[in-house]
Every structure is written in structure tokens, then in C-alpha cells.
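Here you go, one structure.
The complex appears here minus one protein chain, its other protein chains still in place.
Moving on, here comes chain A:
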């Protein structure tokens, strides 16, 4: 794999993970448990969609086959999507929604932090802007994990269940493949070992404060997302998300 190929692949992963998690969170619009939470969730969701746009635009320039950011987002099928499996998991109860957000945010925070030092200036610029948003996302989701974990008997049970359900999708966040290694060696992407260490460190710290038990480090993990092998959920997300663009291709007036 050449560095140029890896870079396109890597940008799509960043974009797709932001896009799919943003879309997932937007499903809660009008249904969040409280008005305040709804506003907060939609802020996070739209932050992520905005970041996805920046990554897609850069990816589109490098792919250079006539597709723009919109076409990359709305005209690719599930097997071409490169998002982390974690981001496509359903919202379920609020413990799962916040657990998913927390595991993602820790990964996102350390990834973006490293990308601000990227040898690719465009990536460093996008990451610097996104990092401010991700730092706040992480603060919010950590607080929720602690609040629910160290809350009532019921909230503790639900939060622990959420950790147990989601754990099998977390290995993908910190297990590098060829693309990740090529990016790291080029000084473009984060050092995989450091990222894994940082992710584990913060997750353990917060879960401990939340009186929760993390899953085993050697637990079996699902890891197909970065290569287009997705869980059954992604197809349904895309069907809803891409409907308009598919039904009315190239429509310019809404």
C-alpha cells in the first residue's frame, strides 16, 4: 500500500466515523430524555457532521474522481464505508448512548490531539479546530459515565451493562492495521502504541471513578469497520441518511 492510498483510506475513516455517529445522535432529536440533553446531543452531533465535512472535502480532493464531499457521504454503500463499528451501534438506553460516546470520545480526543502534530498541514489544521470540540465532548460523556455508574443501583447496573455490550467494539479503536501503520510511519497519523496506551489509561481511570468494571483486554473483538465489513445496523442508517440524495440525485432546490 502506498502512502497516497493509505492517506485517502485514513481520511475516509475519520470522516465516516464522525458522520455515522453524528447521524446516530441525530436520531434522538425530539426524543432525548430532557430538553437540555437534547440540545447538548444535537450540538455534539452537528460538531461531528461538521468535522466529517472537513475530512470529506480533503478526501475528495485527493481521490479526485469528480466526487465532492456530498457524494462521498451520500452515494457510497455500506461496504465502502470505513467507520468504526462502535459508531454505528444503536442508541438503546441512555447508558448505551453515553457509553458509546465516551469510548469514542476518548479515542477521538487522543487521535485528534496527535493529528494536530501531523506532518500533513491540512490534517493538522482540521484537527486543531476539531480538538476543541472533541475535548468538550469527552468532558460531557465522562461526566455522564461517572454520574450513571456511581449513581443509583439501577443506573449503575445499566451503565455496567452498556460497558459490557459495547466493549467488543472497542478493540477496533486501538488495533492498528496496515493503513494505520503507514500513516504513523509517515508522521501523518498517531503512533498506534501510544494511542492504545492513552485510550486504555483514560478509559480505566474514568470507569474506576464510575465504580464500573472494564472488559478484559484480551476479549474477542469485532474489527471489520475500517475495511467495510459492518454490523447489520449500518445499512439501515445509510438507507435513512441517503434517501433524499438517492431519490432525487443532484437535486439543487429543496
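Keep this in mind: a contact is a pair of C-beta atoms (placed from the backbone, for glycine too) under 8 Å apart; a residue touches a chain by one contact, two chains touch by 3 or more; residues count from 1.
As a working rule, contacts and distances are computed from a predicted model.
Engineer: Looking at UniProt, which of "Simple sugar transport system permease protein", "Ion-translocating oxidoreductase complex subunit D", "1,2-phenylacetyl-CoA epoxidase subunit B" or "histidine kinase" names the chain we cannot see?
Structural biologist: The chain we cannot see is, by its UniProt record, "1,2-phenylacetyl-CoA epoxidase subunit B".
Engineer: For the chain left out of this view, which of A:33, A:187 or A:249 touches it?
Structural biologist: A:33
Engineer: Which one, A:79, A:139 or A:227, makes contact with the chain that was left out?
Structural biologist: Going through A:79, A:139 or A:227 one by one, A:139 is the residue touching the chain not shown.
Engineer: In terms of residues, what is the contact footprint of the unshown chain on chain A?
Structural biologist: Within chain A, the residues that touch the unshown chain are 33-37, 39-40, 43, 136, 139-140, 143, 147.
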